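With one protein chain removed, the remaining protein chains of the complex are shown where they sit.
Chain nomenclature is as follows: A, B and C, assigned in order of appearance, with residue numbering initiated at 1 for each chain independently.
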């Protein structure tokens, strides 16, 4: 489970470098998210551009990654591909996360 | 209910020039689609870029617009905004239409 | 902040036309957004309310324009409670429609053009209750609060 991380202003962008977030990698994903986000800024944007499949275990792992953040930190999402977007819509989890079209949109939001 | 129409190669692009396709305009939409598509090429792409609200009457009107086409003609969709995309996902109508991110993507498809 | 809860956010009446429904939906969306609902969840409420109110116009008043519809929104701790009242034709069997997903086959000619309303409503609400008393119908829909951050 490869994640890469960069910063734009006060926002940490974490990019998933895998095509799938599924049951086979869900626990790893949650653990890697903890490592990568540890000690970072208040706002994290998870870039899902490369992910073309997610199942309910992967969805649960993203929720878990948000829940394990310290108080006052937020996790937004961006660049959902259609298959991933669908899972957030069907489960109504689209009401829980800030969801942006692109990294640029997500970053613009934090400046406004 | 304003629709505009243009052609790219053998594809007719019909753009909805309204922010809503709802119960108040559903019948008008279906009628205008018939007028605008009459005698046109086999493939129509409906550009929904400007639409930020659709309800089940609007969805039904798009389905009706597809059903009223002559045999052999197709209706694809492009540039769905998040609220519109959600309605197609929740009702599973996303399995019925070809759905493209943008006019360019939709046109590229017809050339391939 | 003097956030007393429960609190009335909106209370209005309007005629049974699809144009009046459209205007009312704008006011509903504005009221819940002003109460802190995030944009996605605000659209969910607008969508479910569009389905519920258009049903009243089409089925309870069969597109007669002289019906009156009363609407009120209460803000509760974890939810919005929206009530729709009118004296038009009651729900068939005095019960809420099941809201089964419409069957989508693979024949274009047989695709459903309607019947998605109650399926969408049930997908977007916490719960719904319907009552019919002395010619008055009341439908109450509850929606989760999802604050913008």
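Here is the rule we use: contacts are C-beta pairs under 8 Å (C-beta built on N, C-alpha and C of every residue); 3 or more make two chains touch, one makes a residue touch a chain.
Just so it is clear, the structure is predicted and the values come from calculations on it, not from any experiment.
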Hidden partner chain, residues of subunit A it touches:
20, 22-24, 53, 55-57, 59-61, 63-64, 66-67, 82-83, 86-87, 90-93, 95-96
Note that subunit B touches the chain not displayed via residues 74, 92, 94-96, 98-99
Going by the touch rule given at the top, which residues of subunit C touch the chain that is not shown?
78, 101, 103-106, 123, 126, 144-147
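Methods note: only the chains that are shown with their structure count from here on.
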Determine the shape of the graph in which chains are vertices and touching pairs are edges (line, ring, star, complete, other).
complete
From the C-alpha centre of subunit A to that of subunit B, how far is it in Å?
31
Check: subunit C positions touching at least 2 other chains come out as 40, 123
Enumerate the residues of subunit A that touch no fewer than two other chains.
94, 99
